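Every protein chain but one is kept in place in this view of the complex.
Residue numbering begins at 1 within each chain, and the chains themselves are lettered A and B in the order written.
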Amino acid sequence: MYVTPMSRVISWDLPRPAVTRRQPIRFGYELLRGIAQVDFMPNAACGLFFVAALFAAGWQFGLYGLLGTAVGTGAAYVLGVDRERIGAGLEGFNGCLVAVASAVFLGPDHASTWVMAVGGAVVASVITGALVHLLRPWAMPTFTLPFCLVASVVTIAAPGFQRIWHGGSALAALPRTASGTSALDWSGLAHAFCANIGQIFLMPQWYVGLLFLAGIFVADLVAGLTACLGSVIGIVTAWALGAPASGVTQGLLGYNAVLVAMALGAVFLERGVWSLGYAAVGAAAATVLTVAVTSFFAPFGGHTLTWPYILTTLFFLAAVPAFPRLRRT
Amino acid sequence: MYVTPMSRVISWDLPRPAVTRRQPIRFGYELLRGIAQVDFMPNAACGLFFVAALFAAGWQFGLYGLLGTAVGTGAAYVLGVDRERIGAGLEGFNGCLVAVASAVFLGPDHASTWVMAVGGAVVASVITGALVHLLRPWAMPTFTLPFCLVASVVTIAAPGFQRIWHGGSALAALPRTASGTSALDWSGLAHAFCANIGQIFLMPQWYVGLLFLAGIFVADLVAGLTACLGSVIGIVTAWALGAPASGVTQGLLGYNAVLVAMALGAVFLERGVWSLGYAAVGAAAATVLTVAVTSFFAPFGGHTLTWPYILTTLFFLAAVPAFPRLRRT
Partner (left out) sequence: MYVTPMSRVISWDLPRPAVTRRQPIRFGYELLRGIAQVDFMPNAACGLFFVAALFAAGWQFGLYGLLGTAVGTGAAYVLGVDRERIGAGLEGFNGCLVAVASAVFLGPDHASTWVMAVGGAVVASVITGALVHLLRPWAMPTFTLPFCLVASVVTIAAPGFQRIWHGGSALAALPRTASGTSALDWSGLAHAFCANIGQIFLMPQWYVGLLFLAGIFVADLVAGLTACLGSVIGIVTAWALGAPASGVTQGLLGYNAVLVAMALGAVFLERGVWSLGYAAVGAAAATVLTVAVTSFFAPFGGHTLTWPYILTTLFFLAAVPAFPRLRRT
């Protein structure tokens, strides 16, 4: 979501395409960077790993992810958005997530799901434009807000439309007190560590998470290490406070901590000890917030998505001007 | 909610009163424009049609509408608001809607309802002032936000007060999956088309909707056509996605689409093919959002009101600076 200065990053990328009239090649690079931007990486090689991870989770998820990125980027072209934003992949990642979320929550096999994925990606492009404007007074990035807004609306509305909803009774229910053991064995820990990365794309499989992590490391060594730190903090916080192990091992409590740690520790603040400590506090706070957001959405059938990451990072970034020890990139 | 340049509008209005000391006549014009501003029309003749429509729905609704507009406009005078805003009717329409909503949701026959209508209209004036200030950094109009805020608070709080609430058990319930046929016959289509206009004032009767539509056409031919387009898009979207026909024929799924289509297609953007297409996308999005907002409000007994219109138009207008093909009026 932000172009980190390349000089400060140990990274590797695909060879840049020469300035060329061959639109399809340039568009392909923009697609890959768009998918990589879900984890802040404007890096086509990283995007290749992410595409592989989605296909590893299921060929339909790979197609949905590519389609959503293409629709979001294409809508930005049609509407005449600034080319630099498109080139960095900043117009594609929300469409990608909207399409993948549609597949996960509405079922990938229905024609209606493809329609909602495309329509949602178009609207996400409009909302991206809106948020760039609305957040300008604070020079704040848009995070995954367009994705969260569109995917929340689609999933909350879905049970009210018979041609969209094939999931039986609606999900709405009052939140309940946690039950079940919170103890984690080594296998659970390893699963949780990887799933915390994979759940950023709504995928719980450990090997999918590992592929995503590999992509981040290829693009930016420090960002990869920060993602690992965030995953550990998410697990430790959830375990220490007594979250049920079943949710922790699926990565449901830690993916927001990963995103917050990367955002504050490696992307939006100058890297250093203070920003790393700040990122650690933010990651722990995001883990508690994840459970609160899940309870908030329960009575009307919404999903947690990356709302906790957005809210935490928004407040922690907005506070930076008050704290002289921290500095925005 | 916005004075469209008269030169570009095919319209008819009552003869303007000469600049005069006769306050009651000027105040009467301001009342009529205030009611007409619910549908963006700063036009006294249009206001006459709207008053007629409210009385056609029930004499009490007519009185509530006039009272609310008068209280809102009067409060603006007392507090010393800018005269130009008052003259355009911009200080009256939220009070009008607050009073009508009180009558609809709390029952028009109770003395307590009149008290809430008056008190709510006063507070809506304050909130109008607040939102003008809060939204200034983005040069954003206040839409029907003051109405939605006040009416939401009043209706959600009402079951907690024994002297206000005469409706039996509270409305709060978990949202459920849609059931019932989504097929529409010609009669249902005609009802839905008119009710989509009438529900902007919370009225489901087809003839009331027709009177409102006539008022819009009198004030502005293009705005009337855009309202029709919005109504059609609302019906088609709801039917295509499988919304139950019972809600569609009552206009419950389409009134936000009408408002969005008018706002983006005829009022806040320069008219043209691009803004019309943009308005169509917005109207379809607002139809989905309507169902999501209804589910969101269900567990604590709130009403959908025009929240979906406000949210959709806010984001679609805020995105305009990013899209060179569109321009604000």
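List of remarks:
Note that in this section contacts are C-beta pairs under 8 Å (C-beta built on N, C-alpha and C of every residue); 3 or more make two chains touch, one makes a residue touch a chain.
Here the structure is a predicted model, which means the values were calculated and not measured.
Note on the undisplayed chain: of the listed residues B:14, B:52 or B:126, the one touching it is B:126. Seen across the whole complex, the unshown chain contacts subunit B at 79-82, 112, 119, 122-123, 126-134, 137, 149, 152-154, 156-157, 159-165, 168-170, 172-174, 299-302. Residues of subunit A that touch the chain left out of view are 137-138, 174-179, 182, 240-244, 281, 284-285, 288-292, 294-296, 298-299, 314-325.
The rule we apply is simple: only the chains that are shown with their structure count from here on.
Put simply, the C-alpha centre of subunit A and that of subunit B have 36 angstrom between them.
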